[in-house]
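Pasting a structure below so you can have a look.
With one protein chain removed, the remaining protein chains of the complex are shown where they sit.
Chain lettering (A, B and C) follows the sequence in which the chains are written, and residue indices restart at 1 in each chain.
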Amino acid sequence: MTEPVRVFVTGGTFDKEYDELHGRLYFKDTHLPEMLKLARSRLEVRVQTLMMIDSLDMKDADRREVVESCRTCPEERIVVTHGTDTMAETARAILGAGLPKTVVLTGAMIPYAFGSSDGLFNLGSALSFAQVLPHGVWVAMNGRVFQGGRVRKNRETGVFEETA
Amino acid sequence: MTEPVRVFVTGGTFDKEYDELHGRLYFKDTHLPEMLKLARSRLEVRVQTLMMIDSLDMKDADRREVVESCRTCPEERIVVTHGTDTMAETARAILGAGLPKTVVLTGAMIPYAFGSSDGLFNLGSALSFAQVLPHGVWVAMNGRVFQGGRVRKNRETGVFEETA
Amino acid sequence: MTEPVRVFVTGGTFDKEYDELHGRLYFKDTHLPEMLKLARSRLEVRVQTLMMIDSLDMKDADRREVVESCRTCPEERIVVTHGTDTMAETARAILGAGLPKTVVLTGAMIPYAFGSSDGLFNLGSALSFAQVLPHGVWVAMNGRVFQGGRVRKNRETGVFEETA
Partner (left out) sequence: MTEPVRVFVTGGTFDKEYDELHGRLYFKDTHLPEMLKLARSRLEVRVQTLMMIDSLDMKDADRREVVESCRTCPEERIVVTHGTDTMAETARAILGAGLPKTVVLTGAMIPYAFGSSDGLFNLGSALSFAQVLPHGVWVAMNGRVFQGGRVRKNRETGVFEETA
């Protein structure tokens, strides 16, 4: 249970920041290292930023990059931080690759930089599921875990749900 | 994976607060419900406070109460929030009871009320491990998980370590 | 020095919140009462929301409402929370009314809801200046105070500066 975990950062609400000059949200650097420090994480985690985008802006080429990064990294246990809006689509893309790995996608409803975020909880959850769940693609959000091919975000409530 | 999880609160750093009239730390109510709300947790969690004490003050009778509470609650999946100093002792006490349940102990190095706590991360981690690990007693701290009978807190570094 | 202070809320960065369903910034209710509670403020403060808008969207009619509210309220000491982009314009509008009152405008570069805001500091500053400065219109930002007719926001740096 002490295998290293790879974390691929793709952006999403997790990493949004407030641009005080222009009064809008934007992406700068990932907060993952800061979050792991705050968490006093003792897990061997290797953080790598693939892109810093809103998941509504994620294109097929971006998804292919996520899939290929999961395929080629040496680690067997992987967490992907991702915007919530298209997390389920990316989960299905990774699922389609049939990798012999455990991949857990997670995100946040509130940016970490805004102080009262669900991100730290979700990160703790995703890193834990990644260590013990069998090979497959999983979505870990707000305490629950879903199979990658059987989950959707309810746009009205913002809540992830199991699909039939 | 949608079984309810029982959370037993025993106090510990997790729930310490600052008493502004007397300038010292103390216990009032648990922050668990507030933390689950912040986390937007969608897991069915049943929080029950057993005691609110520093784990250095935990006596044999207190440990017996924790063990009996784990034994008699209807849930099979349990998280126990606990001070870090004697968490390993309580883990061994629960282990001794040989319960057909998954019990995960967790805690924090920094009080949740102090804003920059590892508690939210650890709670996300413990609730996740509790859902998927097999029956047994486990300690989830700072991203890692240990078997209940094979863990100790290193008092010099504050870090949990595996024992032989 | 224990006269009541009127606080007029107009919105601005101070009160922006994160809309987790749509991933954008918006206005809901003012955070003033929460901020005063956190500050353990013992000053008699009467908070009144005039509008909740971005100061770039503030029109002449809105400015007239601010001026008339300052004129007609019974208090002689007034704080106006305001977006920073057109704070200087509103200061000049109030100045033009020649009121026998002390009016202090203040704001924030970072929303209070985002946890690491300059808003609480600026609010403490503005309420203090309002208690002791003579009649006139003042802008209190980031520890400094400016005369209402002699201040501008430098759009490149985001810093308020004295004008000739």
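Points to keep in mind about this one:
Simple rule for what comes next: contacts are C-beta pairs under 8 Å (C-beta built on N, C-alpha and C of every residue); 3 or more make two chains touch, one makes a residue touch a chain.
As the structure is a computational prediction, the values presented were derived from the model and not from experiment.
Residue C:G143 is the one among C:P74, C:P100 or C:G143 that touches the chain not shown.
Considering the whole complex, the residue from B:P33, B:G96 or B:G115 that touches the absent chain is B:G115.
For chain C, the residues touching the absent chain in the complete assembly are 1-2, 35-36, 38-43, 45, 109, 116-118, 120-129, 131-133, 140-145, 159-160.
Although one chain is not shown, part of chain B still touches it, namely residues 13, 16, 18, 20-21, 23-25, 54, 85, 109-111, 113-116, 155-156, 158.
Here is the rule we use: only the chains that are shown with their structure count from here on.
Residue numbering shows that chain A and chain B use the same positions for more than half of their mutual interface. For the two copies, chain B and chain C, the CA superposition rotation is 180 degrees, given to the nearest 5.
Separating the centre of chain B from that of chain C, both taken as means of CA atoms, is a distance of 45 Å. Remark: chain A and chain B have CA centroids separated by 26 Å (rounded to whole angstrom).
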